[in-house]
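Removed from the display is one protein chain of the complex; every other protein chain stays in position.
Coming up: chain A.
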Amino acid sequence: MELFFNPFDNLVCILLGISFTVWFTLLLVFIIVPAIFGVSFGIRRLYMKTLLKIFEWATLRIERGAKEKNHLLYKPYSNAIIAREPTSLEEEIKEIRRSGSNKDLDAAPEFEMSDIFYFARRGVESIMDDEVTKRFSAEELESWNLLTRSNYNFHYISLRLTVLWGLGLLIRYGFLLPLRVTLAFTGVGLLVFLTSVVGLLPNGSENKPKNGGICVANHTSPIDVIILASDGCYAMVGQIHGGLMGVIQRSMVKACPHVWFERSEVKDRHLVAKRLSDHVEDKSKLPILIFPEGTCINNTSVMMFKKGSFEIGATVYPVAIKYDPRFGDAFWNSSKFGMVNYLLRMMSSWAIVCSVWYLPPMSREEGEDAVQFANRVKAAIARQGGLVDLLWDGGLKRGKVKDTFKEEQQKLYSKMLVGTQEDRSRS
């Protein structure tokens, strides 16, 4: 029997045992304990600085590689194919007519065959690039951050770069990923999911939401919730999910009063609105956290806020959340990836860096309806976070655009045609 016990096996067991102990001790000492006490070692800052230097070097190498092949590098934001200036329908059509004919504009007829160029050009421009569809997929980066998932220039990678990438892969999957997974399992008992939330920089803490208020923020990923929750307690409102997300939601309800609902249920919506107003009136209850966009947007813009939460009449505490995309993209493309896949990607990125701004509270003013109020709050959040303020509905991620917008365009054009006729009949 004893012949089967190889001394080598023993050695392996001992080594494993030691490494596990060392691992956990390091974990405790460097991460968990400081996190509990709010102490920082400054390791994170150093880590971030090093990473950024490496990324810059990587981008330079790629550019050099591209120049050698005599190609212009594909850059997502420069080299735009179209240059657009914002002008109105009327101005543009007048411009088209003016540049074409020698006729005096006052005597110009109501309709010109050339008017079609306005719509044709607009249409083709939107085919080449539009403001909306790109908000529902991950943001494209200016410089490569050594993650395959954000690379669009893979023709130009030199040997050195590949080695670096391989090294990065090893570090991320061999060190960072197990580290975070162990943390995750340790923390799960307390319902705390730690990815590596590095560099949380809250500003304006004097504006933190108080009881009886509603906290609204722009939505990029489920991590938004974690970040805000780690800085204050909220009651949450949101769509019921299936899978892992659903499990988390149901367990959260056991601890605190949250409001989960099914958006497609009309009956549910009225019920929810009633519950929300009851909740805010009770001053002892926690502030409600709500994401009025209704879906995850890729953190380059803020889309239309649904007016429901702005009708209730409570004080609104806006919060702007902006992720730094250079270290890892936090955006959850829920139509492409499930929760588990998303978590895996999060945990194997370099880091998640985010800035949180608490803005001064706002209330609905006299003569302002819910939609205008919502737009005002949205503009404030967009301005603070450096995001594009869009009027489009986040629901366009999954649904079609309403016909009313097309009808507006048609009305504008008709006014141009008919309006001229009225002027002419007057003179």
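One rule holds for everything that comes next: contacts are C-beta pairs under 8 Å (C-beta built on N, C-alpha and C of every residue); 3 or more make two chains touch, one makes a residue touch a chain; residues count from 1.
Quick note on the criterion: contacts and distances are computed from a predicted model.
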item	value
Complex member absent from the view - protein name from UniProt, among "UTP14, U3 small nucleolar ribonucleoprotein, homolog C", "Cardiotrophin 1", "Alanine aminotransferase 1" or "EF-hand domain-containing protein"	"EF-hand domain-containing protein"
Among A:Ile116, A:Leu167 or A:Val340, residue touching the chain not depicted	A:Ile116
Touching the absent chain when the full complex is considered, from A:Val132, A:Val181 or A:Ile248	A:Val132
Those residues of chain A which, in the complete complex, touch the missing chain	71-75, 79, 81, 96, 99-101, 109-117, 119-124, 126-134, 137, 152, 392, 396, 400-401, 405-411, 413-415, 417-418, 421
